[in-house]
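Presented below is the structure to which this report refers.
Omission of a single protein chain aside, the complex is shown with its protein chains in their original locations.
Letters A, B and C mark the chains in the order given here, with residues in each chain numbered from 1 onward.
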Amino acid sequence: MFDTVLIANRGEIALRIQRACRGLGLRTVAVYSEADADAPYLQAADQALCIGPPAPGQSYLNQAAILFAAKISGAQAIHPGYGFLSENAGFAARVEAAGLVFVGPSAECIRTMGDKVAAKRAMRTAGVPCVPGPDQALPSGPAAIHAIADAIGYPVIVKAAGGGGGRGMRVVHEPATLIDALAVTREEARRAFGNAEVYIEKFLSHPRHVEIQVLADSHGNALWLGSRDCSLQRRNQKVVEEAPAPGIPVAQVAAVGERCAEACRQIGYCGVGTFEFLYENDAFYFIEMNTRLQVEHPVTEMTTGIDIVQQQLRVARGERLSLHQADIVCTGHAIECRLNAEDPRSFAPAPGWITDWVLPGGFSVRVDSHAGAGYRVSPYYDSMFAKLIVHGATRADALDRMRLALAEMQVGGIATNLALHREIMDDSGFTAGGVDIHHLERWLAARAVA
Amino acid sequence: MFDTVLIANRGEIALRIQRACRGLGLRTVAVYSEADADAPYLQAADQALCIGPPAPGQSYLNQAAILFAAKISGAQAIHPGYGFLSENAGFAARVEAAGLVFVGPSAECIRTMGDKVAAKRAMRTAGVPCVPGPDQALPSGPAAIHAIADAIGYPVIVKAAGGGGGRGMRVVHEPATLIDALAVTREEARRAFGNAEVYIEKFLSHPRHVEIQVLADSHGNALWLGSRDCSLQRRNQKVVEEAPAPGIPVAQVAAVGERCAEACRQIGYCGVGTFEFLYENDAFYFIEMNTRLQVEHPVTEMTTGIDIVQQQLRVARGERLSLHQADIVCTGHAIECRLNAEDPRSFAPAPGWITDWVLPGGFSVRVDSHAGAGYRVSPYYDSMFAKLIVHGATRADALDRMRLALAEMQVGGIATNLALHREIMDDSGFTAGGVDIHHLERWLAARAVA
Amino acid sequence: MDRITIKALIDALEASDLAELEYSQDGATLRLVKAGCAIAAPAVALPPRPPALPDAPPPAAPPGEFCSPLYGVVHLRPSPNAPPFVQPGQAIRAGQSLCTVEAMKAFTELRAETDGVVQAILVESGQEVESGQPLFRIV
Partner (left out) sequence: MDRITIKALIDALEASDLAELEYSQDGATLRLVKAGCAIAAPAVALPPRPPALPDAPPPAAPPGEFCSPLYGVVHLRPSPNAPPFVQPGQAIRAGQSLCTVEAMKAFTELRAETDGVVQAILVESGQEVESGQPLFRIV
């Protein structure tokens, strides 16, 4: 099996994967764009190769360059991280065709889950609860479409089958606007995703975002590692995540978790993945699956004690899972804050040099970051420069520890959202637990007026 | 009960206590010497008071100044940390007499355990296994003393009742030198500890240093939190610690642990404490109890998930332990490296400005340090400027993670023992586990010759 | 004038608000000038430092220079095939779009603060620009 992994990503997740590889004794090949040539984590790799100019399309999304880098470096596996090529079925297929291991599920699994209608069908088959609405392509006749929407009950949401992550959707409140909304969304979807297929679902007005982490090997074994709540979002971007999702009965999470693991077994899923759900009125509704490692995986690592990235690499190497579902225990509570280089009020991006850098530490505090004093946050990529994660015996304890960690952390030279996180940890809605996905936007709007 | 704690210490442990207080919502009063006036952790305290010049005798050991600082700041409790006044029964008594809470056991408990002969007697009563030898003051006649040594069997060790931490002792290999050794040790002890009492024990030639962490409340409840191995020492100073002690049967540790908890109940011990043992030929031999928090407490925190300093503060507030022995589970393995400002080969002290500071991070890595870029390591105090702690699923995993963390950590501007720690983690003796307390000195001697 | 005296003078200057100090003794003259920058380059190795151009808002730009408020990639056209926002010699009005700066997937539109004439465009489209870097000369 492979002993050298090419890390086809950048920033904190490139460092995270680097660490996991080192822990398993695997050699690493880092690839980087010209904009990241000075990134400190490149020093830690066994080899580092430049794959192109700063623009992602010419470097981190440049499939040919990455495959070439794998070839000349002798890497036998490619870890795509998150974002970039991590959910690109075509890339996974090219990696496989080149005789290399794609650290993730098969191209076929990625393709199935990338088509939201096909994914929903697969989930229904496995008994995973889904948002009300058909898991088939829509009929062409307006009357038949109206009948479907009426059966679901308004408001409904029109979604692009090729969309995801909050893009390509439109809410419809009454029958009169349905056909027009469908046409517009189709056209948008055709342009944005190269796939005009759309579908209709029940629109949930005040759901929470709750997700289940799964881990599956290539021998038919699949586990679920507990729940996460990622409801604190701004413009569909997660800001704070926690594990477990507060206030949801353990038995209900276990029932859904077992269905997710079963879905993995049925579709022959191998690797780590996340089933994303809306949770409203005490019920779970599947929305989509992320067929990759996620930004927020550390909260699950903190509550289960499992190094998810090492497990991901192990199953990619063909190892059989040594864990059993009965071994998975969720202990205490973990919270993650995503620290972004942005204005804490206007959210304007704020790339630049980091001049001061003081990290929090001590009991149960974890920092995942590629940055430090003297690091320049690039304007070419995502604004996240660090993840701050804490664990506590209870959610209240975790909140206290996060407040302390946020108070200790100091970043100078760039604007950051540290102040926003400090305010969030004192917001009575968030601290009570279980807010919906609109809470943060409502709170920000109210703060802007105040 | 108290809501404001004066932290009568400095450096990393002052910050550790500060964090624990903050997590419990307690106000903090920091005291500092003139040499520590710029220490960053002082900023985090609710109040900070200078108690004297740099020399410890005039500041951190200045009982009157500390009590005065408590009075004017309104602190109702004093946490002594480790070192300095933490095991000074007289100070504990003065704190109690001033109507304040000493965060630690009663002055009486400290006094009993500070007298090694009395401590041994108390341990025997509780069924804790001790080093062979009497737990009474020695008789005055040479013949009676010879009879005792003969009964123990040579070699024996003559120890000062008031000593501890490796000071005030002398090994005797044959009867001819016994009486002289006794006289010399008595005179040394009288001068060094103001207590000429000495005792005789069996001398163990290749023991390990294994200790049991305990936690007791004021309601008669006492728990043991697992074992630690601190055999890697240089000149009686611990260099690397780990939990649990490798290779010792769980049942054997549990039996001794339960005896330690019972001893706490019998002597009315309240707070955290450590029973130190020599471990040789598969048997435990009690040597002394540390009636305070220890430097190496984080390895136990990492394996049990318990915030020991928060628990210490809770029981000091009179709370009843909410944990039960059955709740205490030792998971995985933790290792701590003490990072000192010293030459990694000559061990010459190296105080000075820290110019570069890069911390390791990610899964299972913990750093406890008050230092950072721009911090000046003081020449007046201990050379330890950081503790690096990792946790792994197994000891081998923990070793891998420590190697990675040590590789990531960078400290510039001062000489440090980082390089020594990196070598230790690759030493076949240490990585095999279970080396004796002379291993590191032997290894250093061999390295010096090579 | 021995070393101790010189050191004492240096200390005296450093502890003062003076910028310069001149000292004569027995025919010897010592002139000390305080570094214009308060922080001189330390002799010890330091972590990588940002170069001279800071990301923080720079001191007021010279009149006529229109500077980027942030670090990013400047675009002089709304889209690759569209005509440029402005061209040299063109008269502009306050509020008119001059360019966009792309940072972290977001485009910030920069608008003229006053009426004027674009005398020169100081950057090329697609170029990385520092915060505070002059983009246009507008008179």
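Note that contacts are C-beta pairs under 8 Å (C-beta built on N, C-alpha and C of every residue); 3 or more make two chains touch, one makes a residue touch a chain.
Computed from a predicted structure; not experimentally measured.
In the complete assembly, the contact with the undisplayed chain comes from A:373, out of A:373, A:418 or A:437. Only one of the listed residues, B:198, B:350 or B:405, touches the absent chain: B:350.
Note on the undisplayed chain: of the listed residues B:260, B:337, B:414 or B:437, the one touching it is B:414.
Listed for chain B, the residues touching the missing chain in the whole complex are 38, 54, 341-342, 348-353, 355, 372-376, 379-383, 413-414.
Just so it is clear, only the chains that are shown with their structure count from here on.
Chain centres here are Cα means. That of chain B falls 53 Å from that of chain C. Centres computed as Cα averages put chain A at a distance of 39 Å from chain C.
Rounded to whole angstrom units, the spacing between the C-alpha centres of chain A and chain B is 43. Chain contacts: chain A has residues 372-373 touching two or more partner chains.
Each of the following residues of chain C touches two or more other chains: 47.
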